[in-house]
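Every protein chain except one is present and positioned as in the full complex.
Moving on, here comes subunit A:
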Amino acid sequence: MTASDLFQAQGLTKTYPGVRANDDVSFSVRPGEIHALLGENGAGKSTLVKMIYGLVRPDAGRMTLDGRPHAPADPRAARGAGVGMVFQHFSLFDALSVAENIALGMDAPPPRAELSRRIADVSAAYGLPLNPSRRVASLSAGERQRVEIVRCLLGRPRLLIMDEPTSVLTPQEAEILFATLRQLAAQGVAILYISHKLEEIRTHCDRATILRHGRVVGTVTPRDHSARELAAMMVGAEMRVVDRSGRQAGEVVLEVAGLTSAAGLDGTPLREVGFAVRAGEILGIGGVAGNGQEELIAALSGETTGRPGTVRLGGADVSALGPEARRRAGLLAAPEDRLGHAAVPEMSLTENAILTAATRQQLVRGGLIDHAAARRFAERVIAEFDVRTPGPGTAAGALSGGNLQKYVIGREILQEPRALVVNQPTWGVDASAAAAIRQALLDLAARGAAVVVISQDLDELLELSDRFAALNEGRLSAPVPTEGLTVEQIGLMLGGAHGMEVAHVAA
């Protein structure tokens, strides 16, 4: 603790029923630095920043900002004191215009014309172009974030909190964001930066405070440590290295051609999607959310059926079959939304196992459920995937997100599918559990299954997949080998230069 610190926290403690979210947390942020907060899910990062922003009040401990005590009663008071926050989710209003959204984040917004002028000024100063009269609903993820940042900047914050800002951005958009943050830091603004992306933190952050189970493990200079070391500090144990060996590509198992679908509500229709996956191979499909991922997994799982010949499994046309018939044929899927789509929260783990594994595991005999067999299967999933739960009778909704994710993926993998499609397999899962899930997917491929991994986590796709394709506005690029592919190249693929279409028009 030095006199030059802009913000200090001392002994912050916050307890929720059954959880100590923050336990004696002390750290400090200097003016002009980008300071990372690192930790697994549930390590207490969100609670900590919410206390700084006045959304949550600490049970014990104190904070100072600029040497003065900082104990905001609500976000308004925090903003008044010079704290700004860019949220990861839910802080924009889709139906309102950009200017209205920004006005809501200010305590005394000027009249419309004046506000528009100031938005234009800040936009120009930081290279964040925005049209104040556009409706937020029509903006891309990157533009939405721009709105949030401009909203914060108009309040002239001294301390800017950013909660996982790059999780929705393409690599190029993330670079632009960091350029803006550097510029702010150069002006003396302190930035508190939450992220799971260790490489990003190593490249861009000056210091990092690491949290584990609500306690501060240490404050380090991230450049001086490898991503593996940082991860080990977060988890408190050595990370498992994913083993990619022992796989050989065989016959084509899953073949998709000319897959076109109607858009669901607010969805993106698929346009002529085609790819082939061989036995023992993992195809990674990347893309920013909302570019057709949900539609693609629905079309592959059988939730929506397609025109004849669009989806083939081992040469047989399964396009017209529903999910149950496709499961029988050996094509399984694990959708992204684990509560509500992949599992029924109110039902027990055993019952949830029956829902997708009944046919392949013969859990139903003579029309009646074989509960003993179902229970055994559920127990096997729990044991092999290290699902932390009292037992198979527990309601799925009572499990933490990461544990339920392990269960949902394990349930499909243990059915030994010929082809498996997963969407966001490690979404919201902490680092060690994510490594376990990735290894299980690799092992499944090594046993001869064709695996399709749809994900927004590019590092995950680079780690897992043999070939990579980008899904952009419902179109899938031609798959390219992952080996030698850089994040920049992937970013360009995701940015979606639809060169083919332009060529068509020209010809």
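Quick notes
The rule is short, and it goes like this: a residue touches a chain if its C-beta (ideal position, glycine included) is under 8 Å from a C-beta of that chain, and two chains touch if they have at least 3 such contacts; residues count from 1.
Everything that follows uses one rule, which is that contacts and distances are computed from a predicted model.
Of "ABC transporter permease", "Biotin attachment protein", "Two-component system response regulator" or "Xanthine dehydrogenase small subunit", only "ABC transporter permease" is the UniProt protein name of the chain excluded from the display.
If you put the hidden chain back, the residue from A:Gly54, A:Gly142 or A:Pro222 that touches it is A:Gly54.
Summary of contacts with the chain left out: across A:Ser91, A:Gln172, A:Thr219 or A:Gln439, the touching residue is A:Ser91. Residue in contact with the omitted chain (choice from A:Pro75, A:Gly274 or A:Gly448): A:Pro75. One chain of the complex is left out; on subunit A, the residues touching it are 16, 21, 46-47, 50, 54-56, 74-76, 79, 87, 89-96, 100, 103-105, 109, 135, 137-138.
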